[in-house]
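Handing you this structure, nothing more for now.
Removed: one protein chain of the complex. Kept in place: all other protein chains.
The letters A and B name the chains in turn, as written, and every chain counts its residues from 1.
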Amino acid sequence: MKYAVIKKEDLNLWVKHLMKKAKLYAPKRKENLFVFRQVKDASEICLSYIPTILPPKKYYFPQKEKLLKFNINPFLTSKAIEGFEDFILFAVHTCDIAGIQCMDVVFRDGPEDPNYLNRKDKMTIIGIECLQYCDEHANCVSMGNHVPRGGYDLMMIELSEKFILHINSEKGEKLVSSLDYIKEADEKDMISLERLREAKKKMFKEEFSGSLPEIYEVFDKRFNSSVWKDIAKQCVACGNCTAVCPTCYCFDVIDEVELSLNKGTRYRMWNSCLMDDFAKVAGGEDFRKGRDARQRHRYYRKFKYPVDKFNRYFCTGCGRCTRSCMAGIKLVETVNSLLKEP
Amino acid sequence: MKKQPKPRVAFFDFTDCEGCQLQIANMGTTLLELTQLVDIVKFREIMSEEAEDYDIAIIEGAISTDNDVKRIKKIREKAKVLITLGACAAIGGVNGIKNRTSLEIAKQRVYGDMAGSINTINAMPVHKVVNVDYIINGCPVYLPEVISVFKCLLMGKPYVVPNYPVCAECKMNENVCRYEKDEECLGPVTRAGCNSWCINNGNKCYGCRGLLENPPIDAAKDILLKYGLTLEEVLGRFTLYNDSMGEKYDKEFK
Partner (left out) sequence: MIDREILLEKLKISPYKPIKAKIIQAYMLTDKEKFLRIELERKINLGHEPGQFVMVSIFGFTEAPISICSSPTDKGFFDLTVRNAGVLTNKLHQMEKGDTLGIRGPFGKGFPVDNMFGYDLLIVAGGLGIVPLRSLIRYIIHNRNDFGNVQLLLGCKTPQELLFKKEIKEWLKRAEVNVNCTVDKADSEWQGNVGLITTLIPGVDINPARTYAVVVGPPIMYKFVIVKLLEKKIPDYQIIVSLERRMRCGLGKCGHCQIEGVYVCQSGPVFTYADLKNFKGECHEKTA
């Protein structure tokens, strides 16, 4: 079975079934925005949502992650996490799935990161295809992430009264097989899917004024562009854009000791290249001074450096950095003004 | 580990509301755990005994009289380690508001006819008068941070107050940004370390932990103005807690 269908009225049944298999994390409303949270009931899930405040990266690359447990005297170390839990990410947008693929590349690149890979191993991804733009900040079409491009176990695509499920892995297959309310898709369903994709083409348009290779080239040339100075004037260096980015993975290492002052845990914590001390060494030298250089670095880590290193753009087009910037720095505008520069 | 006598801790208050000490008194079992490591010898909120000898002095409150200056200097002489507890001691706190006017007007406003007999000076954070070893920010102090500072002290290492804004912690907590709801918030220019305590609980940031070392004032001002605040209002927000250190920010703003 490659494509299956489930009636909308049976969705709750299926969600209940999934919750029995593993912890289920899905988009929920939080005030006027959305967040991924563990859900206990299908009614909590919001299938139509603009990208959540934090991407699902908090589940496979947590904000504060235990690296090891230690004992100061005598010197002992032990595993910080004994077993990793199975979990399902439900209704993940295709842009966020692209984010997961980027992180895979990073943490698989030697030396491999066992924490990430262990978590990833326990993760099942059920995506949902967006049929319309979430808002004006996304640039998923230019990044090629507005349609499913793999990296998931199941992909849900909404048709009028049912969902088509694209089965993309054995793990995914297991979650839909032998359930009487999930059936193989028939020819009519496939035609509907094709029509839907056609309709999508008319609605979704490239957001950048140039192609990705052009953008890469422009980044190669515009290291000293005045655009970076302009952004720096607006930037408050709050670090929102890096925290909410599905492909930002910089971290700091911290030790926390218990009150015994002998036992403790070493953690890694999200860190941001926009922070003042990020590139400062103990001797006092700051190797990336100024908010212009720091913002430039953030952009280059999306459009230039990972392309050189992994042959992959690290912008997913989710639009979170723009959405979360209180100063109104807009990624699409930045890239377009670089493209416009003579 | 070698058995060493437990360091003796004494609490002192200056110009403050004693709310930060109350936070510590309310720490519960953690306070008992802490007493395994230190001896509390003076803490008027929880005990009636008072010792004259101590190793660690914990200071709550701003310095705002000549007498305060003398007293803090004496404490400093005696203490091996001096810790400031809370916004008043760390940055002057709300006491700094009086520095906005002349001392005469301030006295008149508060004490009316009695103003003549009042001795007062501009409110100052403790570090303006004596050397401070550990700073605990906040109004009130954030207990997990208090415990971290104690651990650092007992391990003999400095406690570094984060020099990044509250936003960094706030985003990790996945709060809806106050600006998203068209409310202003001092998170972007205020030092983190409180785990965005106020915003987690539905409030906004009032800047009680003091401004960042290198605050992006221009950008922050733009944002606040964008959200419909006047320059006076912006200044007002910035200086609720930071007035006694206000010169720096006045300079940045005007």
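Basically, a contact is a pair of C-beta atoms (placed from the backbone, for glycine too) under 8 Å apart; a residue touches a chain by one contact, two chains touch by 3 or more.
Note that the structure is predicted; figures quoted are calculated from it, not measured.
Checked against the full complex, the one of A:12, A:48 or A:77 touching the unshown chain is A:77. Considering the full assembly, A:67 is the residue among A:67, A:141 or A:243 that touches the omitted chain. Take chain A: the residues that touch the chain left off the picture are 67-68, 70-75, 77, 79, 106-107, 109, 111-115, 223-224, 249-255, 257, 261, 264, 266, 268, 271, 273, 278-283, 285, 287-288, 293, 297, 300, 304-306, 308-309. Even with one chain removed from view, chain B keeps its contact list with that chain: residues 155-158, 160.
In this text, only the chains that are shown with their structure count from here on.
Interface of chain A with chain B (complex): residues 30-33, 35, 53-54, 58, 63-64, 73, 233-240, 243-244, 257, 259, 261-262, 270, 272, 275-277, 291, 324, 326-328. Contact residues on chain B toward chain A in their complex (touch as defined above): 1, 30, 33-34, 36-37, 147, 151, 154-155, 163-165, 167-168, 171-172, 174-177, 179-181, 187-189, 212-214, 216, 218-220, 222-223, 226.
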